[in-house]
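Subset of chains shown; positions unchanged.
Order of writing sets the chain letters: A and B. Residues in each chain are counted from 1.
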Amino acid sequence: MEKRKLSMPYWCVGNPVGDPFGPGVLDHVTPLEVTDIICGAGKDGIIDYTSAHDDDLVPWDPENLEDDLDDKSETSKNLRIIKDKLERAGIQFKMIACNLHSNAVFRNGGIANPDPRIRLLAARKVMRALRIGSFLGADYFTYWVARDGFETQFAVPWERTYNYIKEGLNLVRRYVSEKNLTFKGGTIEHKPNEPRGEMFLPTVGHALALIMELEDPDFWGVNPEVLQHDQMAGLTSVAAVAFAASMGKLFFLHAGNQKPNQYDNDNPVLVGIDGIKEFISIIYLLYRLNWKGYVEFDNHMLRTDTAPGAKNKIELRRKYIELVVDAYRVAEKKAIELVQDREIADEQKRLWDSHPEIAAILSKGDTDKILNAKSDYRSVCEQPIEIGKLDMLVNKRLLGL
Amino acid sequence: MEKRKLSMPYWCVGNPVGDPFGPGVLDHVTPLEVTDIICGAGKDGIIDYTSAHDDDLVPWDPENLEDDLDDKSETSKNLRIIKDKLERAGIQFKMIACNLHSNAVFRNGGIANPDPRIRLLAARKVMRALRIGSFLGADYFTYWVARDGFETQFAVPWERTYNYIKEGLNLVRRYVSEKNLTFKGGTIEHKPNEPRGEMFLPTVGHALALIMELEDPDFWGVNPEVLQHDQMAGLTSVAAVAFAASMGKLFFLHAGNQKPNQYDNDNPVLVGIDGIKEFISIIYLLYRLNWKGYVEFDNHMLRTDTAPGAKNKIELRRKYIELVVDAYRVAEKKAIELVQDREIADEQKRLWDSHPEIAAILSKGDTDKILNAKSDYRSVCEQPIEIGKLDMLVNKRLLGL
């Protein structure tokens, strides 16, 4: 079984790790310093790809919305340097997202902001991000729902809100076509809350339903952030991943760790009170489904593990990449063991593969045949199922027993 | 503004109100007794419609799966009596659901059960429920996800599970057509958990996405249970309702009350620690959206308010219907006040209706025009929004101040 390709994005590396009760601790690093750290990890062979928000690469000047089209601008210059460094390190730039959450102007939303002047700024920032991403050769554009949400339900123009989102995303698709940009697809990253009290696309289900109403549904997919965004709503990431995959819409995965029903933890993979079994079960499932996508980290150092100081600012970020890649490979190794375990497969077969002749009738859906098929209620009802037994078998394998 | 039509279903009235730590308290009532209580409420003019699961009306005999087709069976006889009573009381039978959760055979799922023998029993129970519903003149068939879910992720055949659900629902649609049954549509009722640790269609988003993959998406819609099922996942019912309505998929509503992130409370409308503002905001929104559907109760008496005894068994159920209808009408009255409030509308206008010329450009989506449109960053950024002010205005109106 192949090792999954791994992407380490700019925002994870650059993050100084503040929280609502304390500012970032790590000293600031410039986009070029982040590029160097990522390239270093690429040269060490531990990561394959990277991704970024537009603002992670170059600053946004709301008074100069097409600076990237000017070859002589600082923006163009820096993008060329970044592209060059990444290419020389063999790091592929996979995805660009448009940051519509940091700038104060977007405090009540980006593409779904009720104020058309702000939606316009968002639209033009998105178009610039698409140009930047395409320059770097990106495969995907990601729309994270971010500040498109609300705290009070009476302040939302519900009649229009979802249309605003559709307009924004259709614009992405259209601009990609018109300008022949590099993108193979766009993704929606759902999240239930934070930074808004509620967000308009809270779960993978909402994202997928909305995609069906876009102009080109085939262009769009999802990139669930596991275990974080689903568990924030008390849902299970493994089901989110399975649901998206069943529709052929799982373009890539964002990975981290989370305590259910809390604020957005963004813990490193496997680090925290719990989450080991669920995370490994996702990696396992994706092998079982023969999924071909890649995994991108979306988490940060524990804030306790940051430290100020010039030496720390580079060294701790390097160690963080090593830690999180190591954690992923640990999960992957265990997942592969589970996939290859005969006893687990046999137990699953027992639960899933009986009576194929009845399954075939149901699958064809001929109502007469269904009405004539037979099932012995009493014997099927009295038959023990023993799911606990299967789960304990999995547990023992997980624990190396 | 018209008063909403109200439906009081059999399962709410018949419920003896047990919980995992104590059995039902109210004495058992027969389907005919429930029918009489509902008809009484109809004659009093406080309810308009009713609905039921198959098992609320007539028992299911797994050894005799087409008893309803035999004119002389107890089932047929009782259905004729029920139909007659309802008609004479002027109560319309709106919806039938197939109970795939009570019988032990469905303990690991109904239409998504991994065992095809059980899926077959489920399919045939669904077909019988459709025939029964059609006999009573039902407009809707409802699939509540119920036991289609899991507690352990390794025991689920993820490659097939969502197909099983689609097969089951496509069978409904096909059987309705083939037999020319009365149904105008089918609905999915999502729920995140309970009775299963996780359910396969946890949110309105998942239900809507799955509908898009069915053979006849137009036939299908949703009936969110507010405030319960969304709040169980920490989501907001008002957004669930708005999202479904934006897709034209809100066929009817289930109503009750819930503390967020708890077990399924099924409290009567407005009764509990909180929930007043959110519930009223939903009724308000549906007027604002000019929605034409009806509201069905889906809750039960507080268990404290039940009592054993022959007199109580009828009287308390009658009082419960009065209480919950009264609660709904209270919410409706306040909702209409809010819709008609000029000050609230003016505040909303201020937030939503500025700069229509920019809105028009964005709405048309011409990329050149968007790139040429102007928005003054600084002035838009420094403009106060004052959502708190709007919300306090709403609060005062709600509180009668």
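Just so it is clear, a contact is a pair of C-beta atoms (placed from the backbone, for glycine too) under 8 Å apart; a residue touches a chain by one contact, two chains touch by 3 or more.
Everything numeric in this text was worked out from a predicted model, so none of it was measured.
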| item | value |
| --- | --- |
| Given 2 placed chains, full-complex copy number | 4 |
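Heads up, the rule we're going with is that only the chains that are shown with their structure count from here on.
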| item | value |
| --- | --- |
| Superposition rotation for chain A onto chain B, Cα-based, multiple of 5° | 180 |
| Approximate Å spacing (C-alpha centroids) for the pair chain A, chain B | 31 |
| Residues on chain A engaged by chain B in the complex (per definition of touch) | 62-63, 66, 104-105, 107-108, 114-121, 123-124, 127, 151-163, 167, 170-171, 174-175, 178, 192-193, 198, 200-209, 211-213, 232-236, 238-239, 242-243, 245-247, 261, 278, 281, 284-285, 288-289, 338, 344, 348, 351-352, 354-356, 358-359, 361-363, 365, 367, 370-371, 373, 375-377, 380-381, 385, 387-388, 390-391, 394 |
